[in-house]
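Here's a structure for you.
The complex appears here without one of its protein chains, the remainder shown in place.
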Amino acid sequence: MSTVFTIWKKEMRVYAVNPTAYAFLAVFLFLSGLFFFLGITLTGEASLRVLASNLAIVELFILPMLTMRHFAEERRQGTLEMLLTSPISPFALVLGKWLASVTLCGLMFLGTAILPAILAYYGDPDWGVVASTYLGLLLAAAAFCAAGLFSSSLLDDQLAAGLLGIVFLLPFWLVSRAEALVGDELAERVRPFGVLNHLDSFGRGIVDSADVYYFAALAFCFLFLTYRALESRRWR
Amino acid sequence: MAVSQRKRRFAAGSNAFLMSAVMIAVACVGYLLVDLHRIRYDLSADQGSVLLADTRTKLALLDRDGEPVVVTAFSGQRGKKETYFKDRALQDLIDELDFASQVVEVHFVDLDKDRLTAEKLGVTDYSTVVVQRGQARVDIKDRELFRRVGTGNDRRLDFLGEQAVARAFAQLTADNHRIVYTLVGHGELDPQKSDLGGLSEVAAVLQQDDYELKKLDFVRQTDFPVPRVPDDAAAVAVLRPRVPIPPLEEDLLLAYLAGGGSLLIAVDPDSPVPGILGRLGVAIPSGRVLDKMLVFPYPDRPVPRYKGHVITRDLAEDNLVTVVSSAAPVQPSVPPMEGIRSSIVLETSREGWIDRGGEVRSGQGVYEPDIDGAGPVSMAVALEVSSDSGLVSRGNARVLVSGDSEVFTNGLLAEGPGNASFVLNSFRWLVRDDDRISVVGKPAAVRRLAISVEDIEQIRWLALGMGPILVLLLGAGVWAARRGR
Partner (left out) sequence: MIEVIGLHKAYGPRLALRDVSFNVAKGEIAAFLGPNGAGKTTTMRILTGFLPADAGEVRVAGFDVFDDPHAVRQRVGYLPETPPLYPELSVGVYLDFCAELRGMARKDRSRRVGETMERVGLVGWERRLLGSLSKGYRQRVGLAQAILHDPPVLILDEPTSGLDPAQVAGIRDLVLSLAGDHTVILSTHILSEVEALCPRAVVIANGQIVADGAIEELRGRAAGGPWTYVEVQGIEGPQLGRLPGVKLVEPLGEVNGWAAWRVRAEGDPREGLAASAASGAFRVRALERRLPSLEEAFISIVGREGTAA
C-alpha cells in the first residue's frame, strides 16, 4: 500500500504546481460563493442547503475536468508506459490517483470554509447539519472523481476524456429529476440511482447508511472499471 | 505456443469483462440489502430531521394495520418569503414519512400547477396537508403546520407539521376516543382555563391522541339518579383539590376503581391529602422535595430522575428532562400492601431530601438531618391494583400519584424538553394506551440570519471575491517561485 502513497504524493506535487488546478479551484470557490450568496439572500436562513444542492451539480461538471488529465496526460507524456512497467499494481496506481483527487476536493471544500464562518458570524448555523452537508458533498466528489478517472483511462484526448466523464455522470443526475421526463412509476423505480436523492438527506443533517453506501459503491465501481481498463492493455 | 497466447488473452479479456459485470451487479444487490436495513444518524442539533419516536410509533401502528394511508402536501403561495421554508419543511417531512412507513404514500403537489389534484381533494388553501385513510380524511391547515413566534429580529417560523400529521394519524386509526374526567368542586385545577395554572394546552396535547378532558362534578351531576363516575370514563383525574374531598365522593372514586378504573391523583406540598391514598398504601409526608441539583434559577424545582417505569422509558432513553415544581414526597408503603404493585416514576438523586423548613441559605433550603427526611425521595408513584387487594372486583385498577400538580398545567408544559411527553405518556398509561407511549417532540425552528443591507455588500465580497482571489494569488506565487528553474 505504500505505492498508493507514493502515487498520491506525486499527484499532489503535480497538482500543487498545475495552473489548471488553481484555475478550477478559483472557479469552484467563485461558484460556491455565488450559490451561497444567492441562497442566503433569497432565504435569509443560516444554512448551506441551497449551496449544497447546487454545488453537487457544479461538482458533476468540474470534477471530470479536474481528473481528465490523469491518464490522458500520462499517456501523452509517455509516463504511463513507465508506471505500467514499474513493479506496482495498476490498482495501486488508480487508488493513489483517486485519493489525490479526493484530497484536492477536500482542499476545495476547506477553501469554502469561509461560508459557514459567515453564517456563524451573522447567525447560528446548525453545525451538525453543516458537517453532514460537507460529508455528503465530499462523498459525491469521491464518486465523481472515480468516474472522471475512468473516462480518462479510456481516451487519449484530455478534453474528450473530461466530456466523457460528464456524460458518464449525467444519467445519475437526470434520474434524480426523472419525474419530469418519464412516468411516475418508472421515475420511482430509477430514483435510487439518482445522485441528488442521496444528497438530500445529508443536507438535512441525516447520515444514512444507504446514502453512504450509494456513493461508496459508485466510486468503487468506477475505480474497478478504471483498473480493468488499464489492465486491458495486457490482453487487448 | 502461438495459439496458447491468443487463448490466454481471450481468457483474460473475457474474465475482465465478466468480473466488471459481476462487480457492478454485486454493488447493486448490495444497495438493495443496505436499503432494507438502513442506519440513520441525525447530526442536526435539534434532531429535527428524523421523525420523532412518537410519530414512528404511530407509523408502526399504521403499518401493522396495513391499510394504505395517503399524505398529500400542497405547496405554499409563490412569491412569499416564507414559502421556501414551508415547502421545504413539508417536503422533508413527507420524505421522512415515505421512508419510515410501508403503507404511507406521499405526494407533494404544486397547488398552482396541479389543479386537478387540488380540485379532486377540494383543497383551495396553500400549504395544506391532506391525510387520507380509506374513506376517512383529515385536513391540516397552514396555521396548524406553521407557527410564527416572537417579534422583530427574534421572529421565527416554527414547523409543527410532524405533530399535526401524527395527530391526524391518531385520529384516523381505529376509534381511539377516550374521555378523561377531571374532578371539580374542591378548588381543583381547571381544564378549561388557559392561564399558567390552567389545563387548556394540556388538553390540546391530549387531543393529539384523541383524548378528551371533561369535568366531573359529583355535586351538580344530573345525568344519573345517583352520582357516579360515568361509564365512558377512561380515567379520572383528581388534580390538587384545595379542600378535602368529602368521604361520599371518595367512596364514588373507590367504587370506580373497584370496576378496574384508572385514577390520577396530583397533590402539592400544602394541599389536603385525599383519604383514598391511605387505602392504597401511599403516604404523603409533610415537607417539600429538594435536591442538590435544581432547575436554574428556581429554589424549589428538583431535577427528577426516571426509574424505568413505562411512562418514562422513552424519556430516559432520549435523555429528556422533565421539570417539576415544588413537589411533595410520595411514599408507597413498605412492605407493599397485598395486591398492589407500586413502582416509582420520578425520584430525586441520592442527594435529595424532604425539606421541613429550618435553615435557608442564599434562598435555598439546606439538608438538616434532625428535621429533614433523607433521600432519595420519590415524587411520583404508579400503582397497579389487583383483586388480591380487596379494593378491586373486576380487572386491574391503575393509579398514578404525583407529588406535584403543576407538572400537569400549561405553565410547565413547555418548561422541560420532556414535560409534554411526560404528561401525555401519563394519560396514555392511565387509559391503557401503552403501545403509544413515546416522546412528543418540540417544534423544528428555522434558523435565521440577521443581515443588514450594509452587511450584504460585505458578504458578497467575502463569499464571491476572497476565495478565488486568494487562490489565484497563491497560484501566481507558485508560478513565480518556479520560474527559471
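Letters A and B mark the chains as written, and numbering starts fresh at 1 in each.
Following the convention adopted for this analysis, contacts are C-beta pairs under 8 Å (C-beta built on N, C-alpha and C of every residue); 3 or more make two chains touch, one makes a residue touch a chain.
Keep in mind that this is a model prediction, so the values were computed, not measured.
By the touch rule given at the top, the unshown chain touches A, B in the complete complex. Chain B residues in contact with the hidden partner, per the touch definition given at the top, are 1-3, 5-6, 8-9, 482, 485. What chain A contributes to its contact with the hidden chain is residues 2-3, 6, 9-10, 13-14, 17-18, 77-89, 233-236.
Please note the rule applied: only the chains that are shown with their structure count from here on.
If you average the CA atoms of chain A and of chain B, the two centres end up 40 Å from each other. Of all residues in chain B, those touching chain A in their complex are 8-10, 12-13, 16, 19-20, 23-24, 27-28, 30-31, 34-35, 37-46, 48-50, 81, 84-85, 88, 92, 95, 446-451, 455-456, 459-460, 462-468, 470-472, 474-475, 478-479, 482. Chain A meets chain B in the complex at residues 16-17, 19, 22-23, 25-27, 29-30, 32-34, 36-37, 40-47, 49, 111-112, 114-115, 118-119, 122-129, 131-132, 192, 200-201, 204-210, 213-214, 217, 220-221, 224-225, 228, 231-232, 234-236.
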